[in-house]
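With one protein chain removed, the remaining protein chains of the complex are shown where they sit.
Chain lettering (A and B) follows the sequence in which the chains are written, and residue indices restart at 1 in each chain.
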């Protein structure tokens, strides 16, 4: 795969400091033609599963040869490895802490290297900001055409991330809320395929907390304003939403209780 | 008007998810040379009037041929139309829900099409994310030079947006606060021209809540720190501000009470 000059950037840096801008300055110093696109910098501090979820969704929509830079790095400066990944479609650069596990897991042909060639780092490497000193320079070099294998030795044991998977127990499909998005939609780990295979054309009933939602809808507006609806959202997972409102504000589903909550799908007979 | 390669992007997506980045990925996949400029992604959820106000202001400052992509789309996936607009100066792409009404209303020569040519959409169109699947691809194609009329059939009945207009009743000019900005400035719907025509060179007195502000000032610093001032702001509308403070924090003008509040202008005799 050939680099296309685009670098995406995901972090937990927030937007009130200069950290995000500094990383872009370093990139442009190495590859003046790079185009940096922010995914988000508002991942919760150190939340690797959150960033992993966003990244595996976002990367599907970027052109072939995009370099995805991701810096959620609570272990910066310790023995954790720095890695780059080449898949059939694109590249990833960041710490080896599970952040890229969903991508590695679904692309068995991906190659992974440990970043050890210091010539591709900034000349001075701090102990607290590898985003600036290691990952940004490496992403910039990759986006400018550096051969992937030059970055360091191949590794085959990247850090695993425990992602809760949906399970079928008897006649129930069990999942969990893995993300509450900006709109207050509760995104579960039940993907469309698992859901459809489980339902086998029968109607669904979705239960979460004290809520019981009959049927999987198609659009938010099928619910009346303030009404609850379950549908397969844009990332391809079952979600629970409130039309013109927030599902995480529902009785018994306050924000801090929403994340990780169990979701139960059952079949209620043939779909109409 | 010829496209200049710039696409602006306005939405209510917020910045904590990957949605904004994903839209940009889709754009760059179609037009790798497009330059995307964010207007804001923090429009209140589903607030069409807010976005319409920002967009009609912002678009005046972009080069000829800019494509303005706007996705505030509570009706996504329903029967609401998707549209594109070509004015003498630029293009607009988004849902037909009133978002573009102020622009259509002031440029009688604008042409509007209903987006029906699926060849310019993503190959798979979801029911919940037309920003990604319809509007981003269309904006990208327009920015790359696609002829406007190829997008779909012309329409002449775009959705209207009820914008409160200032009124003169006897010797009073009546308006409303239509936006509280980041600095806590209360922006009214009284435009400079209406104000000047009403005042006819007399001095103004501005009343809002229990406040009575004599005169229309020129700069924020004319008020003492913490003092209130009325002036014509950068978007060309009368606003009430507090120097080095927030007008929406004034006694009787708390944030949630500021929006929509009545503003009364009277004349107080010849200007000094």
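Basically, a contact is a pair of C-beta atoms (placed from the backbone, for glycine too) under 8 Å apart; a residue touches a chain by one contact, two chains touch by 3 or more.
These numbers were taken from a predicted model, which means no experiment stands behind them.
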Residues of subunit A in contact with the chain not shown: 13-22, 24-26, 28-29, 32, 36, 45-46, 74-78, 126-129, 132
Those residues of subunit B which, in the complete complex, touch the missing chain: 4-6, 8, 10, 15, 35, 37-43, 54-55, 57-58, 61-63, 66, 181-183, 218-221, 231, 233-234, 243-244
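Please note the rule applied: only the chains that are shown with their structure count from here on.
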Intercentroid distance (Cα basis), subunit B paired with subunit A, Å: 32
